[in-house]
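Shown here: the complex without one of its protein chains, the others still in place.
On to subunit A.
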Amino acid sequence: MAVPQFRTSINEYLEGLPETVLMRLYSSPATCLAIFRLQPPMAHLFIMTMLFNEKPLPISWIDSWVQDSSRLKQHEALEKLRSMHIIHETMDSISLQKTFRNSLRKAITGGDSNNSFGVPCDTEDKHKVDIKFLDEHANAQWELILHYMVGTGSGRVPNNGVLQLLKRSGLMEGHPPAPMRITNAGFQFLLQDVKAQIWTLLLQYLNMSEDLQMDAVEVLHFLFMLGSLELGQDYSLSALSPTQKIMLDDLRDYGLVYQRKSSSRRFYPTRLATTLTSDAPVVLTASASMDSAMARADGESGFVILETNFKVYAFTDSPLQIAVLNLFVHLKSRFANMVTGQITRESVRKALVNGITADQIVTYLTVHAHPQMRKAVPLLPPTVVDQIKLWQLELERMKTVEGYLFSDFKNGHEYDVLANYARELGVLVWENRSKGLFFVTKEGNQQIVDYYKRKIQGLK
């Protein structure tokens, strides 16, 4: 399934919350709408049919709407709704959770009195800002953080809150105010796109806020509210709780909101905030900004020479560049203006184990190739590129799946019934009818056993 990474992670966080916390979350229409938007399309269909229906919905109806070939999606959608306690189930019917239903109805039909969608300022701002300014502000704030991480900033250091967050999320290590070092996780973080980066930091922020005795429900309400605000509109602080006002200070540091002064009574959401729960792309991509950061630090872009015998010569004295190379090159000697090293199986494996991919290594070497190498076609020696990719394949030689092996069926019919059911659920990993064996995932096992008890034993 091509679900973007950030969505899965915020969904996972929500699924991990206890039922009581979720019920409090669902009291806000804006939050319900945002959660609705995060669900898969099939779940949208189910929620919408149940939304204005007072009576529970028979499960057989749902079964009849979905084609047999899409049982897997139906199963996934219901599982999602179940794990977030959005639906109530009885033996043969399902209904929407009441709080969730009321809030989502309010979100769609209006009539919300809780101000959960934010309160626009009713007075004119004397220092009004336009969308272009907000975009620039958001980019500047976010890039300040990225530049600080790669150590190419203009010497400006992000606020203490940001530093704490970077440290907590394991992206950097060290003790502020002493200079911090970027970690391997940090390098991977830089290669993600902006939205994934923001969610990574915000989820860490959620974890941290719990330690600071901030109410996770209010934090989430605020984040989801931001996702439904309008870009370019100013909003009043009056509807925010004290916790949310504290949050506003932190979010300002990340560039998610803009305030002219910290004492200002109004705030503007930036594009980083308003696209949080939508599919719309964010303006800048992180790898582009990292590339520009690297290019600027070096003055000229290329400095790496890679030879067919896997030897690497890098004309640089920047500690950052050398640190990056050290991730996947076995460095041997260091001179005043260059380092030499060799790409070996061990050095590449070390990088792969740390989660860096072969493609990332090849891209890095291509982007930073020395002008001298640009004469060659193809740019990088094919032997080396192929070998790096082969080393990656080597690590994936064994594909393993935990689960259960089913055997000893009474007859072919029994095998067919169970194997078909497992296939519909999408839990079937491997089957061989003539041997009378099939393998299902760990998650699917219980359902197969239940099904067996219902269908086959029930017939007797």
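Operating definition for what follows: contacts are C-beta pairs under 8 Å (C-beta built on N, C-alpha and C of every residue); 3 or more make two chains touch, one makes a residue touch a chain; residues count from 1.
Simple rule for what comes next: contacts and distances are computed from a predicted model.
**Student:** Between "General transcription and DNA repair factor IIH subunit TFB5", "Cytoplasmic tRNA 2-thiolation protein 1", "Methyltransferase-like protein 5" or "Cysteine desulfurase, mitochondrial", choose the name on the UniProt record of the chain that's been left out.
**Tutor:** Listed in its UniProt record, the absent chain's protein name reads "General transcription and DNA repair factor IIH subunit TFB5".
**Student:** Touching the hidden chain in the complete assembly: which of A:S95, A:T344, A:T357 or A:Q447 does that?
**Tutor:** In the full complex, the listed residue that touches the missing chain is A:T344.
**Student:** Touch as defined at the start, partner being the missing chain; which of A:F133, A:F315 or A:Y404 qualifies?
**Tutor:** A:Y404
**Student:** For the chain that's not shown, point to the residue among A:F310, A:F328, A:Y364 or A:Y421 touching it.
**Tutor:** A:F310
**Student:** Could you please point out the subunit A residues that touch the chain left off the display?
**Tutor:** Against the left-out chain, subunit A lists 310, 330, 342, 344-346, 394, 397-410, 414, 418, 429-430, 432, 435, 437, 439, 445, 448-449, 452.
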